[in-house]
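With one protein chain held back, the other chains of the complex are shown just where they sit.
Our next item is subunit A:
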């Protein structure tokens, strides 16, 4: 579904990508890991036709990102690092806006379906400026689903979300993949990749240093030894348990 080979990109002196290769199969969740500044967003911007590579090739849904950008844009949706929603419009208007631009048959009906599906029906008529971070991110992802593009790019989809918001987004991503959409996500949370991704690639110093399924990556390290450790609940488990009780 996505095929990248020998990708190069420099910003003046800074050589960010030095020959990146990977493949993403249709209907899978692919997680790109890397530290801040490793070039994850650069790869994403190239795949989303927002940036031209200096060298190498990249195809999405069979279309070349440089020579067939219009076809690539038909095939994808991009959800950026900061929820790219219109704050002055209401949630519903945001969805209708994207629906009109993507020329779906029934922008209003599509908007209402998505609002219900993402638990935003109640807030539909409120300006997005009044939404919480989690609601914005959900709206952002909902906007990406309009027109059912076969490939969805998510740039750090859970950065800045509280634990509940993060779990909600994870559920959405899982549902997407279950319905056959190819999901490409970048993250710096290793746990997120572990929970969601079918395949994981680690970007370091401009190249993919390892990639594979979680099981394959585990084999890179010496076999697990059995140790007995008293297991304390994590703070996240405590937080979620208490918050749930309060409801």
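Convention: a residue touches a chain if its C-beta (ideal position, glycine included) is under 8 Å from a C-beta of that chain, and two chains touch if they have at least 3 such contacts; residues count from 1.
Quick note on the criterion: contacts and distances are computed from a predicted model.
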item	value
Among "Transport permease protein", "3-isopropylmalate dehydratase small subunit", "Cytochrome B oxidoreductase" or "Fe-S cluster assembly protein SufD", UniProt-listed name of the chain not shown	"Transport permease protein"
Residue touching the undisplayed chain, where the options are A:8, A:102 or A:195	A:102
Missing-partner contacts on subunit A, residue numbers	48-52, 70, 73-74, 76-78, 80-89, 93, 97-98, 100-102, 127, 143
